[in-house]
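Removed: one protein chain of the complex. Kept in place: all other protein chains.
Entry: chain A
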Amino acid sequence: MKQPRIFQKVALDMFWAQFQWALGFLGIMLGIHIFRIVTSFMRGTDVDTYFNMVFVAANIFIFILGIICMNFLKHYVGNGVTRKDYFKGGLIASLGLSIVLPIITLLVSAVSQLVIGQIDRVTINEPNINSVVLDIELDGNIIGNIISSVVQSFVVPPYVDPNGALILALGIVSLNVFIYYLIGWMIHAGFYRLGTLGGLGFVLVGVVTLILKDTLLRIILDLPIAEMVQFLDFVPQSVAGITVFLLMMMLIGIIRTLTKRAMIKI
């Protein structure tokens, strides 16, 4: 039987390790969701779908996974795996997670919606998530505006309702979480390789990428754009799509460059 290549083993192992953590995260979110259903039942109020709830929290979770991903480097080089195989394996694993996580969330959400549908006293909340972006008030404080945009991006990135366009909704969530993962990985790699100052530089790159990604996705999806980046409104959808792809490639390129010849500290 043909032995799997090393990067395939790394991909599988990294996927499995992080998938277990992701299951833990989804489990906790399910616990919170059930608690909310119970409280809504008692109060007779409405409740967010599981999908929407995870949608809001998943970015931070996956961003942290991206940061932790850098810790695998020492482990794998210590086991005789090249940095290249670690990088390829890590990338495949993160892509796999970004695809699987929204699918599981959607399946659990469908079951939960079925259950909620049977309960008369609880209704499903249908928020207009995308309009949150318009609520950010701009003032002369540029740093403040940027922070608002980043926080908003973490909490509510561009959203597509899965009840409308299922594949698109899943695709957008996958793309969002994948980019968050890459940004976390890049920032840790930046600190690891270049120290505090270099690392902070990559935090800045991450912030700019995040704002750009969000804006471009909103352009592609015909969603409202934040006031601060209104000047990007002229960008055609096709160019926005290509730019999002290029941003992703840029992040991947930076991570590879930072880890390619990284020293393993002992």
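Going forward, a contact is a pair of C-beta atoms (placed from the backbone, for glycine too) under 8 Å apart; a residue touches a chain by one contact, two chains touch by 3 or more; residues count from 1.
One rule holds for everything that comes next: contacts and distances are computed from a predicted model.
K.L.:
Can you match the unshown chain of the complex to its UniProt protein name from these: "Permease prefix domain 1-containing protein", "ABC transporter ATP-binding protein", "ATP synthase subunit b" or "2-oxoisovalerate dehydrogenase subunit alpha"?
P.N.:
"ABC transporter ATP-binding protein"
K.L.:
If you put the missing chain back, which residues of chain A would it touch?
P.N.:
6, 9, 13, 76-85, 261, 263-264, 266
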